[in-house]
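The structure that follows is given in the form of structure tokens.
A protein chain is absent from this complex, but the other protein chains hold their places.
Chain naming follows the written order as A and B, and within any one chain the residues start at number 1.
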Amino acid sequence: MTAAVYLWQVGVCAVAIGLAPLFAGWVAQCRARLQNRCAPPLWQPYRMLRKLFHKEATLAINASWLFRAAPYVVFAAMVLAAGIIPSLTTELPVARVADAIALVGLFATARVFMALAAMDIGTAFGTLGARREMMIGFLTEPALLMVLFNAFLMAGTTALPAIVQNTLAQPHVMLHPSLAFAAVAFVMVLLAENARLPIDNPSTHLELTMIHEAMVLEYSARHLALIEWASWLKLFNYACIGFTLFVPWGIATHGVSLGGIALAMLLLVAKLGVAGAALAFFETTSAKLRLFRAPEFLTMAFLLAVLGLLVHLLLEG
Amino acid sequence: MSAPSLTTQVLQTLAGALLLIAFAMLAERRSRRLVTLLIWQGAVLVTSTLLVAATAHLPHLLFSAMLTLVLKVGVLPWILLRLMHRLGIERDNEPLVNVPTLMLVGLALVIFAFGLAQPITALATTVIRQTLGIALAVILLALLMILARRKAFTQVIGFLALENGLFFGAISTTYGMPMIVELGIALDVLVGVFIFGVFFFHIREQFDSLDLHHLESLKED
Partner (left out) sequence: MSEWAAASPTVTAVLSLVTAWLCVGGLGLVRPNKVGWIAHVLFPLGAVIALGVAAIGATTWLPAFVAQQAVLPLGLPDLPFHVRLDALSGFFLLLLGSAGTGISIFSAGYFRAGEGTAPGLLCLQYHVFLASMAMVMLADDAYLFMVAWETMALSSYFLVTTQHRLPEIRRAGFLYLLMAHVGALGILLCFGVLHGGSWQMTFDAMRTATLAPFWMSIAFLLALFGFGAKAGLVPLHVWLPEAHPAAPSPVSAMMSGLMLKTAIYGLLRVSLDVLPAGPWWWGVLTLALGLGTALYGVVFAAVQTDMKRLLAYSSIENIGLIVAGIGLVLICRSVDMRVLAALALAAVLIHALNHALFKSLLFLATGSVMHATGERSLGKLGGLIRRMPWVAAFALVGSLAIAGLPPLNGFVSEWLLLQAFLQTPHIPHAFLNMIVPLGAAVVSLAAALAGYVMVKFYGVIFLGQHRESTLAMAHDASGLERIGLAWLALGCVLIGAFPQVALDVVGHVTQLLLGDTAQRGSSWWWITPAATHQASYSGLWFWVGLLAVTGATFVFVRRFYRGRVRRTAAWDCGYPWQTPRMQDSAEGFGQPIRHLFGPIFKIERELPRPSDATPRYRIQIEDRIWLACYQPLGRVLQRVTESLAVLQGGRLAVYLLYSFLTLIVLLVCVL
């Protein structure tokens, strides 16, 4: 490995950090258009970050060090996750440090810190949000792992770059029925993990419905900015996981060239555009589930992923 | 493992879709959506039959594909939708057991079916022999659906899904049944649905509902 590879590694993280707010802005814009609302500009999230970073931070009197440290840890976990996922190139040194199982662990770490921080102040909303988040989390985490297992079984590896290389090395396109199951499960997990409809509504502050928003109620200014940024990064990361598993075409492999990266970048933006529009469409056409239906929804995701494994063993094993 | 041909891949994917639809039926609460799923299942079945007919050069399968298309995608759903409309039963349809448990049992059935099909699969020689396990699983899941629902209407849908599974199993192992058997089954199913329809009206007249637990009161004490 040369120094250039490490440079690309930093570049991939930087692209994720930079593009994530844009992607969030794109989804919001699509949603607004579909709902016949006046759409916010694409760069609205950047404006929000700028505003939040310049404000005075208010902290509850009894906030402990955990509360203040959590946004940094969560943000760092998401940046590190972006470094593991081969969104542009498969030549990622960090992806050797942590494979896909560690990636799921990284998401879990971020979730646990978020929930603990939410419980730190001791308000009714914070604990409620933490409890609901953990409820969603304990079902999505194994579901995501099982989705990844489908890919692992196919490629015989848990390293995401190797999975991409394996798919791209096939001489012609292969249809995998097990991946159909995994894809359905993955979309369900993506919606739940990123506080999207039908599990959580990102645009309300109603106590009966909210999960993510309830947890971050006590944060303000730069802490809130980091948390919001981290949640956009999470959405971005999930989208990229989806691309690596199901539509990896365009990701640069075998030697990093500037042209390859440029092409990968172009395709990534195109894929993100389509995925964001699809997400907005899905959110617009579906209604929020009752909270007690959420476990049912997620259990289904989990079982579908497991079913994918079984179908793989039967048909392709 | 050598890469299977494209047709086989498509057929396997269709088999996967069939299983996915069977699971979706297990989880679905609304009758209207159940009928929609049934239509989809029929469509997948028609497509796979056509594919098998084309690859194995079996023109008689074309006829059964047509028959399936007319009956499973056209006539039967139409009858069911009309019935639903007439009876006014588009509302929610709570299963007897909660859905995650149902899905878990379904998963166990799938493992059972796959395990059961494994030795038979090794013997079969048809294009899509591995899919026998899936056909078996679809049949078992449909049976589970009939067991776990309390409305007579949903049970009919389960019955039709079961027939779909049987049909798929027949194609995957022996390239379909003789035409006369197939015609007979098709007629049976059609008549069955008509009779069910008549029954629905009677049940509802008697109890003002299609809920089957009312039938328990018919028991002589």
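Just so we're on the same page, contacts are C-beta pairs under 8 Å (C-beta built on N, C-alpha and C of every residue); 3 or more make two chains touch, one makes a residue touch a chain.
Just so we're clear, the structure is a prediction, and the values are computed from it rather than from any experiment.
> Can you work out which residue in A:W8, A:F152, A:F181 or A:F243 touches the chain that's missing from view?
Hidden-chain contact among the options goes to A:F152.
> Just to verify: which one of A:A20, A:M48, A:I121 or A:A280 makes contact with the chain not shown?
The missing chain is touched by A:I121.
> From the listed residues A:D99, A:D200, A:E228 or A:E283, report the one that touches the chain absent from this view.
The missing chain is touched by A:D99.
> Can you list where subunit A touches the absent chain?
Per the touch rule, subunit A residues meeting the hidden chain are 53-64, 66, 72-73, 75-77, 79-80, 83, 94, 96-99, 101-102, 105-106, 108-109, 111-112, 115-116, 119-128, 130-132, 134-135, 137-139, 141-142, 145-146, 149, 152-153, 156-159, 162, 205, 207, 217-218, 221-222, 226, 292, 295, 302, 306, 309-310, 313, 317.
> Contacts of subunit B with the missing chain: which residues?
100-101, 111, 114-115, 118
Just so it is clear, only the chains that are shown with their structure count from here on.
> Compute the distance, rounded to whole Å, between the mean C-alpha positions of subunit A and subunit B.
36
> Within their complex, state which residues of subunit A touch subunit B.
Contact set of subunit A toward subunit B: 172, 174-178, 180-181, 184, 295-296, 299-300, 303-304, 306-307, 310-311, 313-316.
> Mind pulling up the subunit B residues that touch subunit A in the complex?
It comes out as residues 1, 3, 6, 9-10, 12-13, 15-17, 19-20, 23, 27, 98-100, 103-104, 106-107, 110-111, 114, 117, 130-131, 133-134.
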